[in-house]
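I have a structure here, written as structure tokens, and I will follow up with some questions on it.
A single protein chain has been omitted from the complex, and every remaining protein chain is retained in its original position.
Up next, chain A:
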Amino acid sequence: MDTISLLFILMLSIFVGFELIRKIPATLHTPLMSGANAISGITVIGALALAGGKGGDYVTTLGVLSVFLATINVVGGYVVTDRMLAMFKKR
């Protein structure tokens, strides 16, 4: 894909992010961070092709390590966020 459209997507996402997150109340800032942590594990989808492709041992090793670490982020992030949010209750 050409660079300009990638930069367009980048710019629009940043604006959407700002608008969305500005409205999140202080009460939820910790779950927001751990949830964001989980989302940043999205690198896993980039690493999958490298981990399972035919790029040779060097590439595969790095890709597999990346998949492993990003999965920790995804699973750990979502589960701990859910654990915290389950505690937020109103009488």
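Keep this in mind: a residue touches a chain if its C-beta (ideal position, glycine included) is under 8 Å from a C-beta of that chain, and two chains touch if they have at least 3 such contacts; residues count from 1.
Assume contacts and distances are computed from a predicted model.
One chain of the complex is hidden; its UniProt record names it "NAD(P) transhydrogenase subunit beta", one of "NAD(P) transhydrogenase subunit beta", "AlgX/AlgJ SGNH hydrolase-like domain-containing protein", "Electron transfer flavoprotein subunit alpha" or "Tellurium resistance protein".
Although one chain is hidden here, its contacts on chain A can still be listed: residues 1, 3, 6-7, 9-10, 13-14, 16-18, 20-55, 58-60, 62-91.
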